[in-house]
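Input: a single structure, listed below in structure tokens.
A single protein chain has been omitted; all remaining protein chains appear in their positions.
Read from first to last, the chains carry the letters A and B; within each, the first residue is number 1.
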Amino acid sequence: MPSTLHPLTSLTAAGCTAVITTAAGLWPLSVAVALAAALLAVGAGVGRRVLAAAVAVLVPLGLSLLMLHGLFFPEGRTVLAAWGPARVTAEGLSFALEAGTRTGACVLVLLLFSFTVSAPDLVAALAARGLPPQVGFVLASALTLLPAMTGRLAAIRAAQEARGLVVGRGLLSRLAAVRLQAVPLVLGLVEDAGVRAQALEARSFGTPGPRTSYRQLQDSPGQRVFRAAAVLLTAAAVALRLITAWPVAP
Amino acid sequence: MNDGSHAPSRQPATAALPAAAARIASFSFHGDAGQTLRNVQLSALPGTLTAVLGGSGSGKTTFGKLLAGWLRAGHSGVLRGSLALGADRVEFHGNSNDPRINPAAWSGRAGYVPQDAGAMLSSVRSTVAEELAFGLENRGVPRVEMIRQAARTAERTGLSGLMGRNPAQLSGGELRRLAVACAVIAEPGVLVLDEPLASLDAAGAAQLRNLVDGLLDAGTAVVLLSQRADALARSAGHWIVLDGGTVTAEGPPAEVEEGAAFSDAGIVAEGRGAASPGTRPAPAAPAAPVLELRGVGFGYGTTTRTTKRSAGTARPAPVLHNLNLTVRPGEIVAVTGPNGAGKSTLLRHLNGLLQPQTGEVLLAGKSIAGIPTGRVACTVGLLFQQPRDQLFERTVLREVGFGLRRLAGGETAAGRALEALAAVGLADAAQTHPAELPSSKQRLLALATVLARTPAVLALDEPTVGLDRYGIERLQHAVAAAAARGAGIVLVTHDLAYARATAHRVLALDGGSLREI
Partner (left out) sequence: MSLQSLLLPATGAGSAAGKTKAQRNRRLLELGGAAAIVATYLFLVLTQPADIASGPASFAALVALGGFLLGAVLLIAAALPTLPTPTLVLMPVALVLNVVLGQLMGATGLPFYVDAIGTVLIAVLAGPAAGAATGALSTIVWSFFNPTVLPFAAGAALIGFLAGLAARGGLFRRFYLAPVAGFVTGILAGVVSAPIAAFVFGGTAGLGTGAVVSAFRAMGDTLLAAITKQALISDPMDKAIVFAIAALLVYALPRRTTFQFAFVRTFRVLAGMSPATPESQPQTQPESQPESQPETQPEA
């Protein structure tokens, strides 16, 4: 479900939350932010998609961190258990907790943003703020092409199966299948891109100069104030963290 | 010069001044040894329809794109000759001092609509209205003016009711009209249409025809590129026949059609008696069927096998419902129906790419349920519409030989591959890269890859689309030869005339099942 906020408002909110959480570096805050993002996602009707994407990223990362810092943290002093070279230390566990929750919060907040924002709105909003049209094009075009690719790959696979292609179980056989499927895919995409480039140039895409936009976005003074405030707050948080933690030469 | 003030002052319309004129002495692509075009001239007066006809690979598309600034001298290749829009003429000598065309400004006065209409779209706009406005946005047209122009163009092209739709979800005919609309919104004096009717059904073709008539009435010069001399081409005042990159005949249609150059060029002459229907004797009835469909039912969104996304609303009506079909050895069966009737869905059941939800598919009396498609393919050869999805090798010969060795053994395989290539007329192209063949030959190559496996059942999806006359002849021969050796053939087409001319039986797919017509 697309959000009713101006896309820059949700972008600012997500970006600033992620940066402030990183700057604060407090795991209770990180957990709170992650929970809030998850609840908002459920409320916006994208809970399942956001959580699925987050789990795919965070579970391997979390386990990796737990294994890495939970068992091996040479800097740790408070040893809780030890098996040979592996030492479970309180410092290591707290490091893993801090790092894991911080990343978890940022991932959930940013996924909440990307799964609720309307990509065309976002591109239009960024273009209106002076983002080069090329960036908007690459962003929007990639987001349209990606879902279409599943269908295209399925069509290629079907066409090749109809020619009698049987993918075996061995590694070599599967590698060969990758090549057979990749060649028509790459060739088709590159050829399409060639024609599309001609079409875009004919439709004045490369022309320098001012542009206008058909799509109009709703913005409000309240949202503008909120964005300015969020950016200021974030800047303050970052500055504070940089000043307090600036490494002093020994 | 690029500051937005490029709208040229319109010349006072003198009766004799063509909207566009081209005199191409030669054009060759970068990296190509040969010349793609030689001595091609065209002059299109406002409000007239000119048809550039030619077989596959004759250079029609290259010519059209040069005229409309999609291919540019120096940028895409080496051009010698001149191009003119109205009173403005540009000369090219094939060296680095040549003028460089500004594609944006040029296409404001000469529009081009590619055969693959989807390629015209920006792919970054989520509604038809925004897609239409894309070019205007780039030129900085004020929003109020932009909305007005988009609405006006939508009305001219019959898109008014579709403005809020996602361009990715349009039908073939609607997509073609949107592509035309994207070109005409800039009000070009000349519009080049590349195979505008290809793979459109009767309704889609009629709507496009109306659109072209409207443009002609409004004074636009329309240049039609086509390998079929169809009704639209026959309404042109002037024909130019391209063959091997050069003009072999031109003049009024009636005159050109009588000449030898016309028949040599590989143009499909619609409405001329091609193969005579019903002359082929139907095969002896008693033979056991090679292919049998019994009570097959299928609907998207209700199966585990398909990945097509359902619309998310109510469950769609089944595409196939209690469908029965029996094909005997040597029999050619044609299935017709409008776009979206489920013809391709039916074809995908024949080799197990789709599994029926009810009923069963029998090959030589045995059900194919549960057998992987790759194995069924030994018995059923299925040819898809889009040849490039099927091709993946570096040379034509390797392409046809792929997998044959396992099927037939080394010696036989090589012989069969060459035989299949000869059958479709590609024997001399054995070492070419498949992607460098013209589209008609790519389809024939895909056909050859299927023929080389000598399948018991041959299933063809819209086999005539994109084929020139030579291609269609090769196809006819190949189909007849396969039938003669006892293969059962099912072909799916929206072209009723072709179906009647080729098949022993013509069936219509209607309401999910087949009936004789």
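Just so it is clear, a contact is a pair of C-beta atoms (placed from the backbone, for glycine too) under 8 Å apart; a residue touches a chain by one contact, two chains touch by 3 or more.
All of these numbers come straight from a predicted model, not from anything done at the bench.
Asker: Tell me which residue among A:28, A:74 or A:210 touches the hidden chain in the full complex.
Answerer: Considering the complete complex, A:74 is the one touching the chain left out.
Asker: So one chain is hidden, and I want to know which residue out of A:80, A:138 or A:225 touches that hidden chain in the complete assembly.
Answerer: The missing chain is touched by A:138.
Asker: State which residues belonging to chain A touch the missing partner chain.
Answerer: 19, 22-25, 53, 56-57, 60-61, 63-65, 67-69, 71-75, 85-86, 94-96, 98-100, 102-103, 106-107, 110-111, 114, 132, 134-135, 137-139, 141-143, 145-146, 149, 153, 171, 174-175, 178-179, 181-183, 185-187, 189-194, 196-197, 200-201, 205-206, 238, 241-242, 245-247, 250
Asker: Applying the definition given at the start, please give the residues of chain B touching the unseen chain.
Answerer: 1, 5-6, 8-9, 29-33, 76, 85, 88-90, 96, 99-102, 105-106, 109, 123, 392, 394, 433-436
Here is the rule we use: only the chains that are shown with their structure count from here on.
Asker: Compute the distance, rounded to whole Å, between the mean C-alpha positions of chain A and chain B.
Answerer: 39
Asker: For chain B, which residues count as touching chain A in their complex?
Answerer: Those residues of chain B that touch chain A are 2-4, 65, 68-71, 103-104, 106-107, 111-112, 114, 116, 119-126, 129-130, 133-143, 146-147, 150, 168, 182-183, 307-308, 348, 351, 353, 372-375, 377-378, 380-384, 386, 388-392, 402-403, 407, 435, 449-450, 453.
Asker: Using the touch definition from the top, list the residues of chain A that touch chain B in their complex.
Answerer: Per the stated touch rule, the residues are 119-120, 123, 133, 136-137, 140-141, 144-145, 148, 150-151, 154-156, 158-167, 179-181, 183-184, 187-188, 191-192, 195-196, 198-216.
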